[in-house]
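Questions regarding the structure given below will be posed in turn.
With one protein chain removed, the remaining protein chains of the complex are shown where they sit.
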Amino acid sequence: MTLIDRTTDLAQGLRDRFVAVRGETEALAAPLSPEDQQIQSMPDVSPTKWHRAHTTWFYETFLLGPSLPDYGEHRPGYGYLFNSYYEAVGPRHTRADRGLISRPSAAEVGDYRRHVDEAMHDLLDLVETGERSELAPLVDLGLQHEQQHQELLLMDIKHVLSVNPLRPVYRDEQHEAAGDPGPVGWIEQAGGIVTIGHDGDGFAFDNEGPRHDVLLRPFALADRLVAAGEWLAFQADGGYERPELWLSDGWATVNAEGWDAPLYWFRDGGDWWIHTLTGVRPVDPAEPVVHVSGYEADAFAAWADARLPTEAEWEHAARATPIEGNLLPADRLHPTAASGEGVRQLIGDVWEWTASPYVAYPGFRPAAGAVGEYNGKFMSNQMVLRGGCAVTPGGHVRRTYRNFFPPHSRWAFGGLRLAKDAA
Amino acid sequence: MTLIDRTTDLAQGLRDRFVAVRGETEALAAPLSPEDQQIQSMPDVSPTKWHRAHTTWFYETFLLGPSLPDYGEHRPGYGYLFNSYYEAVGPRHTRADRGLISRPSAAEVGDYRRHVDEAMHDLLDLVETGERSELAPLVDLGLQHEQQHQELLLMDIKHVLSVNPLRPVYRDEQHEAAGDPGPVGWIEQAGGIVTIGHDGDGFAFDNEGPRHDVLLRPFALADRLVAAGEWLAFQADGGYERPELWLSDGWATVNAEGWDAPLYWFRDGGDWWIHTLTGVRPVDPAEPVVHVSGYEADAFAAWADARLPTEAEWEHAARATPIEGNLLPADRLHPTAASGEGVRQLIGDVWEWTASPYVAYPGFRPAAGAVGEYNGKFMSNQMVLRGGCAVTPGGHVRRTYRNFFPPHSRWAFGGLRLAKDAA
Amino acid sequence: MTLIDRTTDLAQGLRDRFVAVRGETEALAAPLSPEDQQIQSMPDVSPTKWHRAHTTWFYETFLLGPSLPDYGEHRPGYGYLFNSYYEAVGPRHTRADRGLISRPSAAEVGDYRRHVDEAMHDLLDLVETGERSELAPLVDLGLQHEQQHQELLLMDIKHVLSVNPLRPVYRDEQHEAAGDPGPVGWIEQAGGIVTIGHDGDGFAFDNEGPRHDVLLRPFALADRLVAAGEWLAFQADGGYERPELWLSDGWATVNAEGWDAPLYWFRDGGDWWIHTLTGVRPVDPAEPVVHVSGYEADAFAAWADARLPTEAEWEHAARATPIEGNLLPADRLHPTAASGEGVRQLIGDVWEWTASPYVAYPGFRPAAGAVGEYNGKFMSNQMVLRGGCAVTPGGHVRRTYRNFFPPHSRWAFGGLRLAKDAA
Partner (left out) sequence: MTLIDRTTDLAQGLRDRFVAVRGETEALAAPLSPEDQQIQSMPDVSPTKWHRAHTTWFYETFLLGPSLPDYGEHRPGYGYLFNSYYEAVGPRHTRADRGLISRPSAAEVGDYRRHVDEAMHDLLDLVETGERSELAPLVDLGLQHEQQHQELLLMDIKHVLSVNPLRPVYRDEQHEAAGDPGPVGWIEQAGGIVTIGHDGDGFAFDNEGPRHDVLLRPFALADRLVAAGEWLAFQADGGYERPELWLSDGWATVNAEGWDAPLYWFRDGGDWWIHTLTGVRPVDPAEPVVHVSGYEADAFAAWADARLPTEAEWEHAARATPIEGNLLPADRLHPTAASGEGVRQLIGDVWEWTASPYVAYPGFRPAAGAVGEYNGKFMSNQMVLRGGCAVTPGGHVRRTYRNFFPPHSRWAFGGLRLAKDAA
């Protein structure tokens, strides 16, 4: 999967990408039984089946219905069930109740996907012939949207499987322990007025722009992610028991939830074990810590006498990083230890919590209509994370990509990299 | 299915009954997809798959493990997942989370059932040959237990399907409207010292005894159930808006839950419709009202200037009633209108709310050990219901049978019959 | 304070009783500051100030307004604030928010009481002269109502003071340890058809009738209350850790609430201490255990291989007991150890949990109108307690008196006496 080049005709290759992305979703769902695909293990999680249907609904609602003459809605009621949060599209099923809908079945959702795929091929004919080439960006958005849900599908099924005391796996895989990543090095950055945000070349979500100047002070960025071994040291040093390290909301959450380790870690005997998509095994100290909340990331940074980077610092430091790393379709499905030289792990492995609340860039205006609800309305009470993770599709991440979660969230693949003010 | 005669040798016919009951559970589950069988639509509901596994666990835990030499547990962890509430057996999975366990799948639960069935045939050999004939009552209890869960399976799947806005059906069936049951007649009963409770002949649950004397005052019992048409009149007369008709807890529940009709009734246009296992259709005024709480039953009785019968009154009035009626395996799966003469509908159709809190009969002592948790520990905050309903297996109801639910419960097939003090 | 004799003219002495009861309420509130009188420490508790106002509102609403020509309502809005639960009287302030009303102040409530008292003297003139003698029973009801609230006032302020870590006292008093009450003796009762319920002689609440026959089996009743020392033995024997002793709802409550002792007991070092209205001190093993829930009472009885008496058994056994004991106006404000011979402590000390759910007696009909809401509408999910307690006004208890609380309640002065089936 390669990055989209918008300077060439977006319509070129659109059908191939459509087929590839649609196929990838089904490939990710393939190891999962109808029962696996049914479960919503907490309100934030959606069933696999729902992801498969909702990504399909997106094309039906924003492309086929409005733009394909004679398109016949697949089934009445699906629009109600599979709208996620688009107020402008109409009423919809309660989010927290997505796991209570046994019908349509996983197989019937497959039928839905095939029905929409067929109609999309008719629409892609119109795009390719130039009759409706203006629809190409919306198709592209649909594919980007589906790639986001591929990551969500894996995040969510990881949680679903984790609540089962039988500890089932998504895919059985042997973990190969990596070598010690060595001590953290610090990469100095001069700061000054720098430019961040998407430059308009190729696809980006609306929240990545407008491109704009920001003023940075000199800073240093760690050359790798915080590793699990360092997290074990934080725990051993009373990290979860010392209120002075924590934001007030974070400390309240630690106590309310009884946190004493990252999500998916559990103690067995004297050791810490970890639940992953490929099975349960001891925590590997060399690999990056993952599934920590923004509160935990912040407390760790305080303990380490450092801080989290801002998103502008991160983006500036990553300005020349190649867009490659531990991403899908790698089989690993988990972050892996740093190796090599220089600033490592910026792309892939874990989403890196930043110190930046998720707010609009200067001059940002959401698009008109339902599509404008995609990003802008979530700009409160969330923090920005950067860089993609081990379950992000390879072509889906950008240096300007702004992921966001509330600071208490742990089921996303969130980890951290430290920063410091320049000496 | 016929009533068990304990005066003959219980072991006789035990294998046939075992095969029949086990098969009936699978037959009831057969119309349901893996997804249908997975869902827990509220904490009181259990997934179909869980019912199938839990009834199997009962034999494994109370019979095969303790009594069959060399019995091999089917899968580790199943004991934890499928223990319902037996504290003496050990820790168990959280009840409200039963819907979050995708594995074992419905098919793997089928394997579990087959594994246990095979072992049970070995055990039944020992029972039949007399080598372990003392186990026959425990096998019998397992079958009675499974029959209870057959009813629960249908109660629960009815709720599961009801929360789906697509309104799926368990089985598609045409409703045939019945004739008007005519006005209620009153059957006078003289009262005095009468005897109630199980006489020890044939199977009964421990809570049905000891048989004992009670003192009844003269009373009259309605000769049929309250019909849906009468409920419509109650609604039209402000039944859900007049606090003077309600117990205080009931009135609080009406307001907290926004009740204005029985569960599964909904208004479409000017009419009341009903969700049943066989589809959605207009409310039929001739059929008994069902899925009302004990609070609603009590308020209706107050509105009708009557009262609910006590369980002793009910049992005494039913003393000679044949054990037949609208019960499983009838295809109807819903109560039906009264017809004929005399006291009708005592057995089957709906569980009849009584005025009696569920408490121990004089001299009651629960059995020792885990089996003693079956009934006794639930003797608080619940009311007794009598008579069985349209989804109760035919051989499973008795005149002495004491069903019980908290007064706010509506997903059981609860309805009512009026009583009065003698003039 | 003596029992009312209804066979004499109720109007006789009514004014004296009115003055005495009204004065007693104010005397009970006198040690309490405006702040003390303001607090609602949990939804079940009402502020002292509210009790003083609500008892006053009762006369205003049911007597002065309807029956005294030219009576001027004291202040607009008081009817809304001080109606407790009378739906028929109109809308009212949310119960759980009673502690949020700073105005009227405690002093202004005193003004309200004086205003109503003056008007009541005018009305009592009419009663005494015979012009309105038919109002005497309603005045009497108002006084009985106020006496109930005297007990509630003390129950409630005990809880209010208990949540203050400074452990303030209602009245500072030295506890004098009593002698060992000795082992429990068992009083045999023959049973048979016996009559219970109020006989119409003197005042009774509607729920104490109709008087009716019940059939009792032979039983034995303990000759004293369960003592705190016995409760310590229950705790030491794992009473709060053994699910087999508990009703299922009780066991869930024990775990949800973390109960390991009666309410108001706390551990300090190795010893159990108790918060009382007269101060904090070590638990005295000789005195009756109090402030246990119905669940705890039931579990203790199971542990002791006994059971709780039914309310009919209790009333029958108490049929000849004099109405005297550790009641108000004693300064003790706490149950005290049994002494003397025979069946002791039936009246006063602690309300005794029975095995009887609170339901209507045969033939019970609540009175018409708002006064009919007094008792009947609470007949669900509660258990009957008998005998009065150390903070019940002396003239307010009867052998037929049916107090009631949900089985999880602990802030009432609930304790227990054991019963057994006859050998």
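Letters A, B and C name the chains as they come in the text, with residue numbers starting at 1 for each one.
Keep in mind that, in the parts below, contacts are C-beta pairs under 8 Å (C-beta built on N, C-alpha and C of every residue); 3 or more make two chains touch, one makes a residue touch a chain.
These numbers were taken from a predicted model, which means no experiment stands behind them.
K.L.:
Determine which of the presented chains are touched by the chain that is not presented, and list them.
P.N.:
Result for the missing chain's touching partners among shown chains: A, C.
K.L.:
From the list A:Pro66, A:Gly130 or A:Pro243, pick the residue that touches the absent chain.
P.N.:
Only one listed residue reaches the unshown chain, and that is A:Pro243.
K.L.:
Who touches the missing chain here, C:Arg15, C:His93 or C:Arg281?
P.N.:
Checking the options C:Arg15, C:His93 or C:Arg281, the one contacting the hidden chain is C:His93.
K.L.:
Touching the absent chain in the whole complex: find that residue among C:Thr129, C:Asn164 or C:Thr195.
P.N.:
C:Asn164
K.L.:
Against the chain that's been left off, what residues of chain A make contact? List them.
P.N.:
85, 87-88, 193, 212-215, 217, 243-244, 246-251, 294-295, 298, 355-357, 359-360, 362-363, 372-373, 377-381, 407, 421
K.L.:
Of the residues in chain C, which ones touch the absent chain?
P.N.:
Against the missing chain, chain C presents residues 33-39, 41, 49, 77, 80-81, 93, 97, 99-106, 160-161, 163-166, 168.
Please note the rule applied: only the chains that are shown with their structure count from here on.
K.L.:
To get from chain A to chain C along touching chains, fewest steps?
P.N.:
Step count on the best path from chain A to chain C: 2.
K.L.:
In whole angstrom, how far does the Cα centroid of chain A sit from the Cα centroid of chain C?
P.N.:
Once rounded, the distance between the two centres reads 60 Å.
K.L.:
For chain A and chain B, let me know how many angstrom lie between their CA-based centres, rounded off.
P.N.:
Comparing mean C-alpha positions, chain B is 47 Å from chain A.
K.L.:
Between chain B and chain C, tell me the centre distance in angstrom, where each centre is the average of that chain's C-alpha atoms.
P.N.:
Computed from C-alpha means, the inter-chain centre distance equals 38 Å.
K.L.:
Got the chain A residues that touch at least 2 other chains?
P.N.:
Not one residue in chain A touches at least two other chains.
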